[in-house]
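All protein chains but one are shown at their positions in the complex.
Naming follows writing order (A, B and C), and every chain is counted from residue 1.
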């Protein structure tokens, strides 16, 4: 019995990659044992950009491999880190000699495996690790913890670093820009329904009718609080308000707005959410210079959304606007 | 109580359009009373292309407004036809004097309202109606019925007609190409979970664990048969086999493959489905010249997919490949 | 001929030529009837369809009201405003009635003769049967429209008011003829036998519409 479009659970990610690469044969190449995806036509002479993590968040990261963004994506099993061997092989495959930036979402397993790969590669490759930790829901005073989770700001980091690499920036500059995006970004998510185990059909948590879970991440875990669902304006307004405060955005501040669907959220709903987010920002005098609305960092089929704000400056804006051609975004 | 990202149900579609147009301000313009969406920068001197229908299928049709595809999209309420007044106003707004092709999915309400608009406009505008009826699940011997439903082949019709208009084809030629696509296309859909009423959270039909509904449309209606879910290869293989037979595709036949997510289907699942579809076609000697995989014609948050095959010829291939720049597809 | 009667508002209504005043009186009379007795139509649609017909129809005439009360140069302008209100309405009946009213009123004449009316009905009914795809006997509004249109054509040499009276009588007979039928188009095709002995609400509304004209000249 399955409750999703799947053959064997053990082959799920590999088969999906085969399908993806067949669909985008002009753009992507599949590498097997260990498993990773690279651009069909690698860039030459630029700093290379590699990211990855557990699967189930697609189009992140495989959908962002292409000209002006990632050189390789390294997928783990659903919600599990890839191994350092995969990361190592991907780096070895794409380094053109100018070094490699690893973009890593802040989860223990991912940080560990990417860092180990960097450690192991250190003798022969220049590697910089950029850790993304934008999720305010996991901010806690206790030190020594794993820190804030990395969620949808990863898309912004990958886009900005990819554009910087493409224009010829050196390794330190590309990594520095990635860290600049991380510093200036914050995200919060909310779920109207948990995600479904693709094999059993079981929900990762239960909500009563009319309840929402605020502060969810992208692995089907519960959030910070269960609340009664208000209107879209109320729910999104609450998230955006907290982001604005955290980033200390005053009148005239310029932002990139990312309204991200977590999987099952309909485009109509995301558009209503985008409208709501813009209204709050307009009221506070914050200027939405650019926005991206869609399912970019999913949590399987979770019904919900996250909002990410990145405070822009002229350079980040220019890098965001730079041409990109991937399976998930093209402009 | 709501179970989705919504404010007032009556304002849902309008607010979503406001959000969409704000997000794609460079691409889209919103017209109010009556409601429709056009390109921000209208084409000049080309045959215009207008489509529309009930909402809930996004990105269809609003996401396909832009250079090389639709000139206007006319949305009704969720799963309800727009009125002929909306269609009429859209046609009046985008006709540059070379005439307008209306692309209509075959549902009684849509056909009625678009035809009435065409009738009312006949004195002052040259209008051709292209009716899309690709869904094999609704094929029935009984005449006088509403005929086969229109589903995802609409995307192919809109792309091909848009490219033909853009290269300067006249009204009859553009409409003729649209009808050629319809003749050469067939679709079938399957659901793993029905869609959810955005207000009440109720499912449009129930399935026991491990069951799938084969032959579903895009309005949450039941399909032709309820079956035990097999593997992805079995489920997709069955659909594709029936399409191949219907279109009488033999060795060497060239097709466009559209694997369409119905709303909540994860990119991993769609990629697995694309892989499965390709395997069947390869076994039969059918050549997949191009493919498109993603949620393009949704049924709110239905978990499921449809497969569309269009038998290509050189001209259709060229028109499919022609540049396009819309919110949902860009190449 | 040349008779003049009082309409319900006290204006002179010409029985010989259908001018702006008499058209307005007719359409307002129809509106009032629909709003007053919407429940009867809804009940019929509930028995054989989805039970929204009265609501669809009364929403449309309410929307039309301000336009019907505003100044107009020709009857055609009033028909066109009524048409738009129906075209903006939901259901299957909204667009079909909208089309019918629109085609009916597509004339520049300021005072309609019996021939103008018969021509209008003929244009209108042709469009509805063509686009709706229903024929007489399918248990739809067409069962009233077609005989009414024929009756008006037969009486076209008479005053418009006599022509419309003939049309109204034929529409009533046509509507009643739907009761023993099982629908094959639209709504009632889904319920089969349950629809027997129920008058089609769309056909009944056509009868009400034409009868409203005869009421204003009575």
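One rule holds in what follows: a residue touches a chain if its C-beta (ideal position, glycine included) is under 8 Å from a C-beta of that chain, and two chains touch if they have at least 3 such contacts.
Bear in mind the structure is a predicted one, so any value in this text is a computation, not a measurement.
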item: Omitted chain - touching chains that are shown; value: A
item: Listed residues A:112, A:172 or A:202, member touching the removed chain; value: A:112
item: Residue among A:83, A:96, A:197 or A:226 touching the omitted chain; value: A:83
item: Missing-partner contacts on chain A, residue numbers; value: 34, 80, 83-85, 108-109, 112-113, 115-116, 119-120, 144
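Operating definition for what follows: only the chains that are shown with their structure count from here on.
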item: Interchain contact steps from chain A to chain C (minimum; 1 if touching); value: 2
item: Whole-Å gap between the CA centroids of chain A and chain C; value: 60
item: Whole-Å gap between the CA centroids of chain A and chain B; value: 29
item: Distance between the centres, which are taken as Cα means, of chain C and chain B, whole angstrom; value: 36
